[in-house]
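A protein chain is absent from this complex, but the other protein chains hold their places.
Going in written order, the chains are labelled A, B and C, and every chain counts its residues from 1.
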Amino acid sequence: MLYRDALNLALDHAMEHDSRVVVLGEDVGFYGGNYKVTDGLYVKYGPKRVIDTPIAENSIVGTAIGMALMGLRPVAEIMTVNFAMLVMDQFVNQMAKLRYMSGGKLMLPLVVRMPQGVAKQLASQHSQSLEHFFASVPGLYVFSASDSISAYHGLLHAIRMDDPVVFLEHTLLYSMDFPFEYVRDFDPFRARLLREGQHITVVSYLKMVHDVLKACEWLEERDGISCEVIDLVSLRPIDFETIYQSVKKTHRLVVVYEAPKTLGLGAEVSARVCEELFYFLDAPPLRIAGEEVPIPYNRKLELMAIPTPEKIYSQILSWSKSHGL
Amino acid sequence: MLYRDALNLALDHAMEHDSRVVVLGEDVGFYGGNYKVTDGLYVKYGPKRVIDTPIAENSIVGTAIGMALMGLRPVAEIMTVNFAMLVMDQFVNQMAKLRYMSGGKLMLPLVVRMPQGVAKQLASQHSQSLEHFFASVPGLYVFSASDSISAYHGLLHAIRMDDPVVFLEHTLLYSMDFPFEYVRDFDPFRARLLREGQHITVVSYLKMVHDVLKACEWLEERDGISCEVIDLVSLRPIDFETIYQSVKKTHRLVVVYEAPKTLGLGAEVSARVCEELFYFLDAPPLRIAGEEVPIPYNRKLELMAIPTPEKIYSQILSWSKSHGL
Amino acid sequence: MSQTLAEKFYYLMKLGREFEIRCKEEYLKGNISGFLHLAIGEEAVHVGAVVGFGKGDLFCPYREHVLALARGIDPKLIMAELFGKATGVSKGKGGSMHLYEPKMDFYGGNAIVAAHLPHAVGAAYARKLMGEKAGVLCIFGDGATNNGTFFEAINMASLWEVPVLFLCENNYYAIGTHISRSSALKELYLKARDYMPAEVVDGMDVFAVYEAVVRAKQYIEEYGKPYFIEAYTYRFEGHSMADKGDYRSPREIEMFRKRDPINLLVERSLREGWLTEEQIRLIDQKVEAVVEEAVEFALSSPEPSEEELYTDLYCGVCSDVIP
Partner (left out) sequence: MSQTLAEKFYYLMKLGREFEIRCKEEYLKGNISGFLHLAIGEEAVHVGAVVGFGKGDLFCPYREHVLALARGIDPKLIMAELFGKATGVSKGKGGSMHLYEPKMDFYGGNAIVAAHLPHAVGAAYARKLMGEKAGVLCIFGDGATNNGTFFEAINMASLWEVPVLFLCENNYYAIGTHISRSSALKELYLKARDYMPAEVVDGMDVFAVYEAVVRAKQYIEEYGKPYFIEAYTYRFEGHSMADKGDYRSPREIEMFRKRDPINLLVERSLREGWLTEEQIRLIDQKVEAVVEEAVEFALSSPEPSEEELYTDLYCGVCSDVIP
């Protein structure tokens, strides 16, 4: 099932079973969504529950908050995470704090969906990965979906939750086809073990998961290095238990993410593992991440700016070599 | 000299010597600034160069960008970093990227000043520390000032730079009195060694620097533990060289910051040191930071939410004990 | 009718006034801390609006003590919140700028200028979708009307046809900046008049505010559309306890104090025979007692326990409607 269709299915099921669920965002209605995630919902549920909004991001989430306060369960779409920079006040100062400031009197059953990441030559204002902006905020939950199963179940779970969730998708995944099945009690707070391995624990999420899996196959085939691959799914909170278990076995940690390395989500994973499992580590953690630059338009430069399967492979290989693997 | 007055002096000197320097922000002119940092400038330089703005943060920085593009050297004030959440588009998508996207054709000699941190019971929407939001963005420089010397010289240097600078102050420092002197070639990119020590390297910045110094005195006096204290000053880029030198000597790292621990600036410092100096470390790094909650209004809870000299002292002490110091 | 109204107005305005005068004292004593924004001088707007609006959701800025009192929230719980006590309306976690009581449709203060306007629009959208009649009252200042969020909310409310009454209390200042140095339009109703009916009212006359709001409420509920009222008023104190307010000339302050909304109400009520000196004395006594009781309650209330630091961040449950 296409990743896009899995998201669409989750929205459809939620709206079908719960009349309190409404969808709002730019072009989500009549147009069917910029990435067609909401396709068909407008016709099926009508303009009152599938709401086209003006280009006013801060107020899209702001109105969704108001709807949630009244007992609706809005799912807002911000067309891309780049535009979420206009929403940070509603995310950080409102969505994340209203419940706490009210001593628990307010409830915000609210989901904000957005795609992020490098697609193809969309240039620096349309290519960002900004998960750390949300994952650093107490009061928010942040989920990510790397395939159709986590897309469907993760989004559905987010909609069912009575707390605010930022739901991150990746632009390049929408038209990818993944095996799909309904999973009993899928838990978005548990990281997923996508590949078992002995030598190295590789932590990732969103689209990078697939690049990592490819690189790890090569490492196994060509170099006999066996990697355990973990898909975080939840970026706030991070399921460190699952990471710790794996690192206690492999004694080596690699974190792969698309955002610039400095202060990206992997910084927390690397730091936390060093602080908690210092005496288990056989090698310093390795972070493979984006370069410290905006994403350039030129394709060659664009690919240089982010991890690729080839780069992940070669960096893990040389790092393993230089640390006695 | 009061921290506030040092900032005022820097602005005054800059405006006096360079007619291209203008100041803009809410209440900065006629009112003299919410924290009186711009006091007197309105009278001295007039309303054309000390510009009162509407409550429109995104456009305060947006207009400052336009001014900078034309060759002025604006210094914008965002009243507190909490309101900078309304400015993230101009910071992340504009200020940080215009030069790069233009292949180096555009120049942005622009400074945005803002105070952050917990003052006293201002509640969660007015008490945040958000330095990691800026320090994670390629294309920005981020400076911090912990005393009157770094306030004056750091701000003046920021104004002289032809690149955009986010200049972070701390609300509690404004009315603090610090020794002042004019320093020859002060370099905001170099971290400052505020205290020499043998056993532990303690990295901090802004107001926490002073709590750290207090805690380190106690550690020395009461427990004979000698700490080396580093004030980062520049938060992007981070002067890792100075940190490495110290850690190579002490073999132990502590990072103290006011923001919630997860994904705060200290995560990068801890991760980077583990990755680069893995074999030098005698103990896992320790991060002493804010709790994972918004800042509550109640004073007792507020102080529980952030590091204090007492907490810094006791946490470093027990950590040292449990790691053979 | 006018008689019962006059009595109600006087009680609530006097309660607001005395409550906040006491807040000032308690702030200076150190029992209240943080930002404390007083509405002294603006009671006619707050009381007239809340009473006139009647049933419906309230979204307010950080200057909301009198609005909360007028909505009927127990003064004890408000004072306890200002004292940061566990018994406070927000468990001591919110403070002066963050009073909430959803049970009374009070969605509280917000410390980010204009951020609550889209909340009000979304709330009204939800109420209408759920087929409920009562609209939403959203209060904000003159300074807020220069923020982009204000216009986004105005446009969406009008576009989506939702029942919000936007009430702008124009007290001429945003902290130390006079409206003439922050807004290109000095008549703020102009900013909304193309989107919805917009009118101006004397914010020092509680009856005028009340009547305008009653009319507006009828309109938004009958048509399910938004309405805008600009109320001219003035804050007699500084912006908050941190501000002396001395950027305003004594003459200007004097001029407005001459039109103290409480005095105006008293004079008129006596003239019209709606209230007697005796009634007023009795109300004043009651107010004094209520405020005293609130302070005693706050003083004798316990601090929140240390565990409270970590509670109320997430509710951690799921709605089970979806299979």
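Convention: contacts are C-beta pairs under 8 Å (C-beta built on N, C-alpha and C of every residue); 3 or more make two chains touch, one makes a residue touch a chain.
Source: prediction; values computed, not measured.
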* Visible chains in contact with the missing one -> A, B, C
* **Residue in contact with the excluded chain [from A:T63, A:Q94, A:Q125 or A:S148]** => A:Q125
* **Residue, one of C:E26, C:E152, C:E169 or C:E230, that touches the chain absent here** => C:E152
* To do: With the full complex in mind, choose from A:L193, A:V293 or A:L317 the residue touching the hidden chain.
  => A:V293
* Among B:R160, B:K214 or B:H323, single out the residue that touches the unshown chain. => B:R160
* Which is it among B:Q94, B:S144, B:T171 or B:N298 that touches the chain not included here? -> B:Q94
* To do: Pick out the residues on chain A that sit against the missing chain.
  => 26-27, 29-32, 34, 52-56, 58-59, 82-83, 86, 120-126, 291-294, 296-301, 304-305
* Structure fact -> Interface residues of chain B toward the undisplayed chain are 13-14, 17-18, 20, 22, 48-49, 51, 53-54, 56, 58-59, 61-74, 89-90, 93-94, 99-107, 109, 138-139, 141, 156-157, 159-163
* Can you list, in ascending order, the chain C residues touching the missing chain? => 146-152, 154-156, 158-159, 181-185, 190-191, 194-195
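As a working rule, only the chains that are shown with their structure count from here on.
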* Structure fact -> Of all chains, the one whose CA centroid lies most distant from that of chain B is C
* Asked: Roughly how far is chain A from chain B, going centre to centre by Cα mean, in whole Å?
  -> 29
* Taking each chain's centre as the mean position of its Cα atoms, how many Å separate chain B from chain C? -> 36
* Asked: Taking each residue of chain A in turn, which ones touch at least two of the other chains?
  -> 58, 89, 93, 100-101, 138-139
* **Two or more partner chains touched - positions in chain C** => 90, 92-94, 98, 110-112, 148, 313
